[in-house]
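Only one protein chain is missing from this complex, and each of the others stays in its spot.
Take a look at chain A:
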Amino acid sequence: MITALLLFWPALAALLVLLIKGEGAKKVAFIATLVEFAIALFAIVNFVPDATTQFALDMPWVERAGIGFSIGMDGISLLMVLLTTFLVPLIVLSSFKHDYKNPHVFYALVLFMQTGLIGVFVAMDAFLFYFFWEVALIPIYFIAAIWGGARRIPVTFKFFIYTIFGSLFMLAAFVYLYFQTAGTELAAHSSNVNAFYQLTLDSATQSWIFWFLFLAFAIKMPVFPFHTWQPDTYTESPTQATMLLAGIMLKMGIYGVLRWLLPVVPLGVSQWADLVLVLSIIGIVYGSIIAIRQRDMKRLIAYSSIAHVGLIAAGIFTLNEQGLQGGVIQMLSHGINVVGLFFIVDIIFRRTNTREISNLGGITQTTPALSIMFLTLLMGSVALPLTNGFIGEFLLLSGVFQYNHYFGAVAGLTIILGAVYMLRMFQGVMFGTKSEATEGFADLTFHEKAVLIPLVIMVFWIGLFPNTFLSISEPAVGHLLSIINR
């Protein structure tokens, strides 16, 4: 029941927000997302840390075909739901100073997207998963395309077509897998996740199914060389859409790999894992090097995201416990850090009207609060010990190192290169002499602090007490591994 509530509450709230014209919409949206967060906290309090799928609800959807409306949460789902419900209120709050046209539509779309995102993380039926996967895409497309920057129309269109293209292959693979399942007495086949887990296909079949599924997830994450939509889309989208895309939506891809790729076609994974790791590691180095050369802050963070996601992808495809656990915890960390960094870019952009690093400088002189917050999030992003990034990257790198020493060594470059581009940006933007644009730069307002403080707290919480979160996902990850190694 809690899962259903989590799933449908944002959609209901979206309808409510649609009715409110004008400025009231953002307040109602904010309260609705806080309620959603409270529901998620309630779920986490009642969660028993074992490998089972909890708060499950299983209703027939297309009964004759064995397609169920099956939702529920295991440890991994729960953490993803927690991340979503934690970030969305902050994303809504971060928009309070923006005057978007037609605010009721904007916030309704954000809430509607939240339903799609939660749906992806709690769906325990392949077709339901696909359903929510696309449901999440439509609102974000409209948010980015209506409220985005000057080149928004072609850029978001490319993003939309690209992701749909990938996900149609996922659908085809699901349909094929579905017909291989055993089914129940009611229907000849079943699309339940457990029915998929019981499949034992020969390795040639698994090999091509792997690519059908991987294509969809790789485009969403994005893994090199499927990343070409990402920098433009992140840059052209309004900040809130970028936060949703980078903070939560790309986790759909990683989550999809964990739930629907690794355990379903383990033989396919073992055939192609080397190649995927190489691609991911190319993504790490490539994303980092391009990030170093960027002049626009938003683009720099977009490319840094390619690098970070590359490491997560490399880690989970090692199929060892450190890699998987590191992937899960790094999804949380990356979501928190990237949302915070994009918000800081937005803060700077609104005060100075530029995102060019060379036009900025000397901001630290007048802004102690902003400087501390920025630096903390930045350190989280470059994986300094005691911050959240360290835990994730350490586990991921140790996972990759176990898999192959050489891969581990090259992937380790992420820490060095990450420090280079992040500190270079911080130096250019915050230190040095004041420029024309940063003259009279005001420190954080109450709203901005209200967004950044929770994020900063989480940076340290995960950094200092990672077990709070690792212990939630540990049994689920172990269960996943036992299915993979069966």
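Criterion: a contact is a pair of C-beta atoms (placed from the backbone, for glycine too) under 8 Å apart; a residue touches a chain by one contact, two chains touch by 3 or more; residues count from 1.
Following the convention adopted for this analysis, contacts and distances are computed from a predicted model.
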item	value
Complex member absent from the view - protein name from UniProt, among "Glutamyl-tRNA(Gln) amidotransferase subunit A", "Amino acid ABC transporter permease", "(2Fe-2S)-binding protein" or "NADH-quinone oxidoreductase subunit N"	"NADH-quinone oxidoreductase subunit N"
Sole contact to the chain not displayed, among A:86, A:107, A:131 or A:317	A:131
Among A:172, A:199 or A:453, residue touching the chain not depicted	A:172
Residue of A:61, A:100 or A:461 in touch with the missing chain, whole complex considered	A:61
Residue in contact with the excluded chain [from A:9, A:55, A:86 or A:160]	A:160
Interface with the undisplayed chain - residues on chain A	60-65, 127, 130-135, 138, 142, 145-146, 152-153, 157, 160-161, 164-165, 168-169, 171-172, 175-176, 178-179, 188
